[in-house]
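Only a single protein chain was left out; the remaining protein chains are all shown in position.
Moving on to chain A:
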Amino acid sequence: MEKIKGQLESYKEQPFSLVLRFLMWIATFLTVGITVCIVGYILIRGIPNLSPEMFAWEYNTENVSMMPAIINTVLMVLLVLLIAVPVGIGAAIYLVEYAKRGSKLVKLVRITAETLSGIPSIVYGLFGYLLFATTFRWGYTFLGGALTLAIMILPLILRTTEEALKAVPDSFREGSFGLGAGSLRTIFRIILPSAVPGIVSGVILGIGRVVGETAALMYTAGTIAKVPGLMSSGRTLAVHMYALLSEGLYMKQAYATAVVLLVVVLLINAGSGWIAKKLTKR
């Protein structure tokens, strides 16, 4: 109490910092408040609607099971990361460690990546549809969807990795080269481990986009509610939820799905955070 009193006293001389302080409180409150509201709303509306038959292994119009969609979401995330992460990190390593700094190529790739990350996902969906579904004559395929999403999050992974690599101090590179280590060893033993936290935050953002994506998937992976093979159609949770909502018959199930989607996102984030910790410990 004494402390607060003292602080209030000091504001008499600087009323402007009191105003600033209030604005800061409001901003903090809004950020936390909105998140709490959304999560709370979903939980309150969704949890009562959760029922065991919604987790049946097979989907039919009776149980509206989301189990296939849950499995598909996890598979989709893994598949997309499997494609986008090595390519993105590889390209970033080239740009930061091998290409001449400030060269034309680096600038070109950077502009391309920025442009790509500004394109709406429906355009990626159309592109994936035209390329994989029609030109390659694959039809709606899980692989087509994964490739489309991989293209979509590639710029994100590339840019965050690039920034993370650039943030590694040059003195680490000098130290390693000075001991007679080559570029490969320097990159894999010194630079990448230091950059892991930054890279992981990019990957988590990427996961978020994959889990939440609907537009780009509906035209590439289709909407069949089954666990697919690589070359057949399958829907993820977000697509599942969209389908339920757009049909208008299954609002309760849609809320329940939203709860599960939320939990899946939290689990995946926690999981990647845990992996990142394990990696940096080494």
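FYI, a residue touches a chain if its C-beta (ideal position, glycine included) is under 8 Å from a C-beta of that chain, and two chains touch if they have at least 3 such contacts; residues count from 1.
The criterion applied here is as follows: contacts and distances are computed from a predicted model.
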Per UniProt record, name of the chain withheld from view ["FAD-dependent oxidoreductase", "Ferredoxin", "Glycosyl hydrolase" or "Phosphate ABC transporter ATP-binding protein"]: "Phosphate ABC transporter ATP-binding protein"
Residue of A:G118, A:G180 or A:G248 in touch with the missing chain, whole complex considered: A:G180
Those residues of chain A which, in the complete complex, touch the missing chain: 100-101, 169, 171-182, 185, 189-190, 193-194, 282
